[in-house]
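Missing here: one protein chain of the complex. Every other protein chain is in place.
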Amino acid sequence: MLLPDLRGDFPILARTVRNGKPLVYLDSGATAQKPRVVLDAEREFYERHNAAVQRGAHLMAEEATEAFEGARAAVAAFVGADSDEIVWSENATAALNLVASGIANASAGIGGEESARFRVGPGDEICVTETEHHANLVPWQVLAAKTGAALRWIPVDDEGRMILDDLETLVNERTRVLAFTHASNVTGIISPVQALVARAQAVGALTVLDGCQSVPHIPVNVKALDIDFMAMSAHKMLGPTGIGALYGRKDLLDVLPPSILGGGAVKVVTMEETSWQAAPTRFEAGSQPVAQAVAMGAAVGYLSSLGMDRVEAHEREIAAIMREGVAQIPGVRLLGPVGDANARDVIGVAAVSVEGVHPHDVGQVLDDSGIAVRVGHHCTQPLHRRFGVTGSTRASAHVYTTADDAHAFVEALATVPAFFGVNR
Amino acid sequence: MLLPDLRGDFPILARTVRNGKPLVYLDSGATAQKPRVVLDAEREFYERHNAAVQRGAHLMAEEATEAFEGARAAVAAFVGADSDEIVWSENATAALNLVASGIANASAGIGGEESARFRVGPGDEICVTETEHHANLVPWQVLAAKTGAALRWIPVDDEGRMILDDLETLVNERTRVLAFTHASNVTGIISPVQALVARAQAVGALTVLDGCQSVPHIPVNVKALDIDFMAMSAHKMLGPTGIGALYGRKDLLDVLPPSILGGGAVKVVTMEETSWQAAPTRFEAGSQPVAQAVAMGAAVGYLSSLGMDRVEAHEREIAAIMREGVAQIPGVRLLGPVGDANARDVIGVAAVSVEGVHPHDVGQVLDDSGIAVRVGHHCTQPLHRRFGVTGSTRASAHVYTTADDAHAFVEALATVPAFFGVNR
Amino acid sequence: MSSLEQMYQQVIMDHAREAHGRGLKDPGLIQVGESHQVNTTCGDEIRLRVGLDGDTVASVSWEGQGCSISQASVSVLHELVEGESLETAEKTAEAFRDLMQAKGEALGDDRDDLLDDATAFVGVGKYPARIKCAMLGWMAFKDALIQARKDQS
Partner (left out) sequence: MSSLEQMYQQVIMDHAREAHGRGLKDPGLIQVGESHQVNTTCGDEIRLRVGLDGDTVASVSWEGQGCSISQASVSVLHELVEGESLETAEKTAEAFRDLMQAKGEALGDDRDDLLDDATAFVGVGKYPARIKCAMLGWMAFKDALIQARKDQS
């Protein structure tokens, strides 16, 4: 394994679960566990520096602001952005909604001429893909419904790979936004970002990347990818719950109208009207998740110290054990690439469908062995429908996942068909 | 004092600030400090139970869900609501925006016939007050701009009290929403909720209460107040940053369209369209601030154990020391009720304007004595404009504030005019 | 017997494999109610139809998919309530709900007789996440009854 055993850094991994069994945590795709440094950073903030940021004239307010902005700089550096291109949000979902709602607001005239470039209306198109998480699908559906634009999508093949044959038709002169995920939370496939961005840029469409499953697991540089917006979630990056971030190109962020309105985001307020601050402040109305920002800063520090190249390689090895292992079990279908391509260019995910056994029942049997996985549609109903199943059972890895964890998953999964008597 | 000295429960209050001076924290109106039980609750969640809630088939997911929903029940009970009438949000600002954006979405046809009762358009009116925090003003301005409705407001008198003489004109048959604060974050005045709600109900307008400055400081029961919606912020309630909550009457919440869209909030998703869950789930798209919810639950537990009646009485005594004290200082103007009414029916706040000295400079002198206050417009530009000042210096109390703190503020404030040579 | 085996008792496995009452039936000229329930955790759905003949639950039929717990549960429901008086059916439904809340303990009173095969679900009560699965059909039944009573056809 490329990474040393890191379990000692993660207090929760020492606990036992059902029947005193040691915990095998393979649900990191849903939410990751937190290293001690992250928990300590959050607690230290509360015990030493907690104060309202940005507007205090007292010492703790200064310290809190410094910690808060320092965390922003750390997150920015982690993805190759400038500090003022990072907006805090409640989670990745809120970050994606911030873009979609900002465009809806611009289309309704909010933001005036300055925001006119974001206006979308009848005759325009918004393009997504069939592999999207609901968080990067539903906001665009509703934007289309509100503005009269048409929603189109890039389909996927039987392995879940985007079919780019009709890309020129699907992303065309009428396309205003192309929103797609960087890595699938089901198949693990890493998207063909370069081809998609090139096409979007050729037709002048904005690109919105869902970085939820890439930023925690592989090196990501927004400038190298040349995307316009990207959403990420701290809780999947070994960070705290309650915070995520949006990257946005500064010139775009500065003129996108805000959609959550209130204190902090505004410049001059009269009873009649309001002017907005520049980005990122214009999008940060209300008291921010300050302690969480500080802890997210600690999380990217921890990941950086491991090295994202090594993280990627480590998790690919885990993926290989899991994916190749489950592919051997009769009656078990691996969603996503199979055969030669199985464990190449994927993140550490293995979602399976066990013939004749409902995912919930599969998960229950694994749980009985102390193995925590996710069951259901993983917020990707269209993709599961495309695969002809309503749900699946998903194991997903992170930096602390060991080869033993991966083997335990494969072994326990192999017992499932017999338990439910479906292989008689 | 009605409450014992609680400083021992709050680790940060033991620290020293400038020149090794002990901290006198009087900025609780901006954000409160956290007792150890709150910090412990959050940490224990991360170290023992952290998992994605609501959809796991494994033990920790069950435990996490139980903790998360238990916290919801605790917060609901704290304000006299039912559990499914409490929606988590990032902060109070987001909670207020949730209502305003939901109405905007309904007005744009989202939610269909079911949501038709929320539609607002030209000819309709939305009413706020001149005392509102930007968080309860700007969302309504923008809703008005988007829908073509007119924005009206209840003015305040020289002491900052709402003038209800023209209430029948300002809140009339065309009024669809009446949004107002429960307690002012500047004057401390507690609003005439009963009169306002009665008038709104008489004309069929929805009532939206900003509970940011009431819920942490006085007993609040949403059913007794008979309001439709109320926003609150955990970080002002001795809880963590990164979470707030919206109370909404269940029958309203169930048909208000969501505005942050994504996983968890949805029922059936196809590439073309989406149906929503019932409340509160429909408003909780994306991974929620779970550890923060648990900690917010611990915070209301701590407040309840003190007893909100005692908290109110305690803080009123602090208010009296501060307000009566500063009223004695020549050249210092107290914003809000003066004279006999000074410290009656107010929360523990004293905002002052020192003649000839800018609030920032006032705050700096206090800071030098270890006294942390807030300076500026406190996100109430219209109210400050009404008072004829651009900003003020505000001291605000909480359960841990002692009589000594209040006296220290008054004494330090008294030195300010001389320091800047304005009383020569 | 481990907790897992206690949840997946043979009775449940059998019902799950060969579910009764599957396939929506047109119950003819009686009061009819229908309900569609979705378990949003996993996307499982059940559509259940009830036909009332006076005070008798004359017909209970359903379609949908789900995990073994939800399928077995609706199958047992069909077996228990079809043909019973409204009163007995409602008492059974209530007993089942109570069993789910009993954290893995049998009710231990005369309602165990009423529940019959359904007592096998006792182990589900230990798994909060699965109670929703077991209740799916019963929620649909309760709702369909309300609809049926409103129906005047």
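Just so it is clear, A, B and C label the chains in written order, and each chain counts residues from 1 on its own.
Going forward, contacts are C-beta pairs under 8 Å (C-beta built on N, C-alpha and C of every residue); 3 or more make two chains touch, one makes a residue touch a chain.
What you see is a predicted model; the values in this text were computed from it and never measured.
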item: Omitted chain's touching partners, listed by label; value: A, B
item: Sole residue of A:Gly56, A:Pro139, A:Gly160 or A:Pro417 that reaches the chain not shown, by the stated touch rule; value: A:Gly56
item: Touching residue (missing chain; options A:Lys267, A:Arg310 or A:Arg344); value: A:Lys267
item: Interface residues of chain B (partner: the chain not displayed); value: 18-19, 357-361, 364-365, 368, 375-377, 381, 384, 390-391, 419-421
item: On chain A, residues whose C-beta touches the chain left out of the figure; value: 54-57, 61-62, 65-66, 266-268, 277, 281
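Here is the rule we go by: only the chains that are shown with their structure count from here on.
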item: Chain centre separation in whole Å, for chain C relative to chain B (CA means); value: 45
item: Chain A and chain B: spacing of chain centres that average the CA atoms, whole Å; value: 30
item: Touching two or more other chains - residue numbers and ranges from chain A; value: 18, 359-360, 364, 375-376, 381
item: Where chain C touches two or more other chains, by residue; value: 41-43, 127, 130
